[in-house]
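Shown here: the complex without one of its protein chains, the others still in place.
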Amino acid sequence: MKKMSATRLIVSLAVVALLYAAAWWAETALGTNSMLITVLKKGAVYALIAVSMNLLNGFTGLFSLGQAGFMLVGAYVYAVFTIPLKRHAAVYQYYNGGIIQFELPLLVALILAGVVAALLAALVGLPVLRLKSDYLAIATLGFAEIIRAVVQWDSLGPITNGSNLLKTYPTFASTKILGTTVLFPMIVAGVCIGLILLIINSTYGRAFKAIRDDEVAAEAMGINLFKHKELAFVISCFFAGIGGALLAMFQGTVQANSFKSAMTYDILLMVVIGGMGSISGSVIASYLYIACSEWWLRFLDNEQFIGSFQVPLLRSGFRMVAFSAVIMVVVLFFRRGIMGDRELWNLRLPGRKKAGRAKQ
Amino acid sequence: MSENVLRLENITMQFGGVVAINDLSMRIDEGEIVALIGPNGAGKTTAFNCVTGVYEPTNGAVYFHGKPIAANHPRGKMKRMYAGSDPEKFLNMQTSMTADRITKLGIARTFQNIRLFKSQTAFENVLIATHMRRTSNIFTAAFGLNYKEEKRNREKAMDLLRIVGLEDVADEKATSLPYGKQRRLEIARALATEPSLLLLDEPAAGMNPQETLDLGAFIQQIKRDFNLTVFVIEHHMDLVMGISDRIYVIEFGKLIAEGTPEEIQNNQAVIDAYLGGNDE
Partner (left out) sequence: MFDRILPYLLAGISVGGQYALISVGYTMVYGILRLINFAHGDIFTAAGFFMVYITASMPMTVSVPVVIALTVALGFLLERVAYKPLRSAPRMSVMISAIGASYLLQNLMWYVTGGLAKQYPVLPWLSDNVQVFTASTKVVTIVTPILTIGLVVALVMLIKHTKIGMAMRAVSHDFETSQLMGIRINSVISMTFVIGSGLAAVGSMLYFTNYSTVTPTVGAMPGLKAFVAAVFGGIGSIPGAVIGAAVIGICENLIKAAGYTAFSDAFTFALLIIVLLFRPTGLFGEKTAEKV
């Protein structure tokens, strides 16, 4: 990884700050319920999750499909520990108010969500990270399904509420910053993505990429494969857990049944569209993906008239068909995605000579 | 007597019914350049792979400075299929270190079929090899608290590139370099792990006579500068005869000769092996 020049760093940070300011302004101007604000929030959540998956699939070359399982863990940990005590009786109506008789501060619960997901990942990683490519994919997918089944298990009901909804925990509406709901998810996601970036640009990140490029050579260069794979897995799942918690906050209710493998596939497609091995690509792709599926392509689901001509095919469900067709085109013909393995802030400006490596 | 740097004892490597190496014993002393030669498919690279922990030998032991780094005896299904000798000798020994631990002890290698990190620049390829001797952990590294070490490693990587003559292509993608430069980059990368024993797998493959000659001088120079012991597999006989202190010759996995370059040049078994042997 090239060392970034100081000016580029400052410009990048300034751009990020501007984007946050714009988001804040948009919410004050358009109101909390506008589609733009919804997309900004959901996009931020998915950006974090996609980046966490990219760390594993794009940077370390571990094809894991367990993301939904670890998001589920994060979402549940957050929800279970933040449901206000006085609501327990209502939420856990089939389990006598549940057995967890305390609540944690929001931020503590958010971090705990990541920690529990990471601990679980450490355990799961011990056996499965010895597997290679598609076997690893299918084993992690399997673990996600197992987690989903266990969470819904009736005997765990007093904690997880079985297969019933968890609700009434604090959402983004209760984490207003400067009077807006949009800043909290964007800041949390931004901080987490920043941490992932720091890791990727460190000597550990280089080791991850070495493993991706050539396991045998990496091991011959003294990189302990298992230790580094486990590390990447745990870090990725920590942030997936936090992402899951944010998703729970976004949705307002959470139920294990919605964390199916289809959710992992969605995230994987975001990573692919953005470019495997590009953090900025994952962020851009997540926003595009969410904006298209929630907002810009909505019109495809309704009958449209141009003058008196009814556009054919448009009816409920067409949006997703068009959307998935576009995804297939990207997967087949633009395999490197939007960014390939480059980063937005490392792109060469047109007309400028290639920047030399920063002075050692 | 000081221990040998590297000692192979009755190494047999068997893949199913195929015996790639059969009862190979050899030793390398401090400061020597030792060559392993033999016709294609004789098992030379397999021997390297047994030393560096890529393969676990089926039978036998490898010692590095007297310490076993690999030791095994035929087990399980192999017991029935075993076709080598001495299946009982190492019954009480079993060591299998992973490749990274062996590298950490001080054995570094290059690969016959170049294995550079393809998405990385030449500079990064060398830098990655300094990761092993880090003192940082993931937190100090992420937050840049290891900046002194990082700076030192970057300087070291750049120095190594300079030594192998690649400083002008430091920022090029490793795989975009011409073949000869890739081979030198592999050597720089191996040196970055701070080895005391360097294993070179056909370092002159694909080089012209002049480049081969330069490489010979270069190997002797890094041997002196880095205080190395060198173990090399090579086909270019000029190079082998020019730099080696001793030579081992294997054919079909079996050791057929051992000695100084002069002895090997006059050894009938070696001449037969290289010229097609009894058929002539």
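When the chains are written out, they are named A and B in that same order, and each has its own residue count from 1.
The rule is simple: contacts are C-beta pairs under 8 Å (C-beta built on N, C-alpha and C of every residue); 3 or more make two chains touch, one makes a residue touch a chain.
For clarity, every value in this text was computed on a predicted model and none was experimentally measured.
Asks: Of the residues listed, A:142, A:252 or A:340, which one is in contact with the missing chain?
Replies: Answering carefully, the residue with contact to the hidden chain is A:142.
Asks: Among A:90, A:320 or A:347, which one touches the chain that has been omitted from the display?
Replies: A:320
Asks: What is the set of subunit A residues that contact the non-displayed chain in the whole complex?
Replies: 57, 63, 127-128, 130-131, 133-135, 137-139, 141-143, 145-146, 148-150, 152-154, 216, 260-262, 265, 268-269, 272, 276, 315-318, 320-321, 323-325, 327-328, 331-333, 335
Operating definition for what follows: only the chains that are shown with their structure count from here on.
Asks: Distance between subunit A and subunit B based on Cα centroids, please, to the nearest Å.
Replies: 43
Asks: Going by the contact rule set out above, which residues of subunit A touch subunit B in the complex?
Replies: Residues 1-2, 195, 198-199, 202-204, 206-207, 209-210, 212-214, 216-225, 231, 235, 277, 341, 356-357, 360.
Asks: Mind listing the subunit B positions that touch subunit A in their complex?
Replies: Residues 52-54, 98-101, 103-104, 108-109, 111, 115-120, 123-124, 127-134, 136, 138, 141-144, 146, 150-151, 153-155, 158, 170-171, 189, 192-193 of subunit B touch subunit A in their complex.
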